[in-house]
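With one protein chain removed, the remaining protein chains of the complex are shown where they sit.
Residue numbering begins at 1 within each chain, and the chains themselves are lettered A and B in the order written.
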Amino acid sequence: MPHLVIFYTLNIEAKIDMSELCRALADTMLKQLDEAGKQVFPTGGTRVLAYPAPHYAVADGKADYGFVYLNLRIGAGRSDAIKNEAGRALIDCARALFDPVFKDNLVGLTLQVDEGAQVFDGKLGNLHPLFQ
Amino acid sequence: MPHLVIFYTLNIEAKIDMSELCRALADTMLKQLDEAGKQVFPTGGTRVLAYPAPHYAVADGKADYGFVYLNLRIGAGRSDAIKNEAGRALIDCARALFDPVFKDNLVGLTLQVDEGAQVFDGKLGNLHPLFQ
Partner (left out) sequence: MPHLVIFYTLNIEAKIDMSELCRALADTMLKQLDEAGKQVFPTGGTRVLAYPAPHYAVADGKADYGFVYLNLRIGAGRSDAIKNEAGRALIDCARALFDPVFKDNLVGLTLQVDEGAQVFDGKLGNLHPLFQ
């Protein structure tokens, strides 16, 4: 963690560079610092994955609406200030890339941050150690 | 919210019009009324996204089983009666479209409704204001 998954309607695909958005959001997470100036999210645990939905329905369906849902899952235990600051920074990052899209399209974007409450957590691989 | 995501096995794709299902489920949500006759879910926040899984395994794998998982995330604070009624209405909607599929195929369908407990919630775009 943090683990950010983006679910979006396929009609958004042609209007924005989604890979660029993923990178910008990951960089935003990596820049978050806590009260002691320490990185909030570990580099090796930071990832963003984005999925266009081939089938969808939005609102009343009377126009070619688009929708983007960003769900960030983080570990529990961080302060409200840190969580709010991270949320706001991600929204600002998304706004910078989506503002041109909002001009000519009817699109909604929601970011929700969840604290994971998993009953089991296992890890494998060589990515985390690379950054420690 | 409400935010409905459908994850299903790719072998279902040829057996049902998934875009039609998305629209029917969205319409079902828009028709939900509370005790005061008010729309339960805001039009601008209603969306359904459906994802066929290219890789999957179901049950014991001894036949070409299919599976459809519908996960609806709603805001917290609604009455049990409203939540149950919305759940039942969505199941009825799915049944109407899937009954012909169940006749000739071994398919399971599960709907689960979760109340979001997000620690941050941010919105952008021009979709919500359109319906207010």
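Of note:
Throughout what follows, a residue touches a chain if its C-beta (ideal position, glycine included) is under 8 Å from a C-beta of that chain, and two chains touch if they have at least 3 such contacts.
Since the model is a prediction, treat every value here as computed from it, not as a measurement.
Listed residues A:A14, A:A36 or A:A117: the one in touch with the omitted chain is A:A117. Residues of subunit B in contact with the chain left out of this view: 7-9, 51, 53-61, 65, 67, 69, 72, 80, 83-84, 86-88, 90-91, 94-95, 98, 102, 106-115. Listed by residue number, the positions of subunit A touching the unshown chain are 1, 3, 5-6, 18-19, 21-23, 25-27, 30, 43-52, 116-128, 130-131.
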